[in-house]
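Please see the structure below; I have some questions.
As you look at this complex, bear in mind that one protein chain is not there, while each of the others sits in place.
What follows is subunit A.
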Amino acid sequence: MSVRKIKLTSSEGTEFVVDADVANQSVIMRNMLENCEAHDAVIPLPDVTTPILAKVIEYCTHHRTGAPIPTDDANSVPKKTDNIGKWDTEFCQMDQETLFDLILAADHLDIKPLLDLACATVANMIHNKSPEEIRQTFNILNDFSLAEISKDNERMEQK
């Protein structure tokens, strides 16, 4: 039996053809394929733009032979940001906007290792920075000045 081929289409309609084991790294796509009887399948991805989809496929292709990562309970195990491999580090060299879009895509497609990697990369950009430095890194405006945060004041008083 030949390798299953999957055709993925981006929001702009660009088509990408990948092997099944590449697509299967996305839990969403894996579930779709299991339910699909046809040997070759077409999966439209209207939420993912072409450049992002390309990056996702690049990642999944490189990691196609990797062992599946055991699922942890995301909230209980602290995540490490210091065990990112060389290829992964270079892969993440991209502008911030693309990185954030990649996080969203990995989230939607449920590709946990990619999500972890992208989040860890962002976390590393935040690490050891003061609030002002973080603002400068991400070009964020400080919008506190007008509002007082009183809810937590109350809560703290009760403690």
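Here is the rule we use: a contact is a pair of C-beta atoms (placed from the backbone, for glycine too) under 8 Å apart; a residue touches a chain by one contact, two chains touch by 3 or more; residues count from 1.
In this section, contacts and distances are computed from a predicted model.
> Between "F-box domain-containing protein", "Hydroxymethylglutaryl-CoA lyase, mitochondrial", "FAD-dependent oxidoreductase domain-containing protein 2" or "Translocon-associated protein subunit beta", choose the name on the UniProt record of the chain that's been left out.
"F-box domain-containing protein"
> In the complete complex, which positions of subunit A touch the hidden chain?
Touching the missing chain: residues 74-79, 81, 96-97, 100-101, 103-104, 107, 115, 119-120, 122-123, 126-132, 134-135, 138-145, 147-149, 152-153, 155-156, 159.
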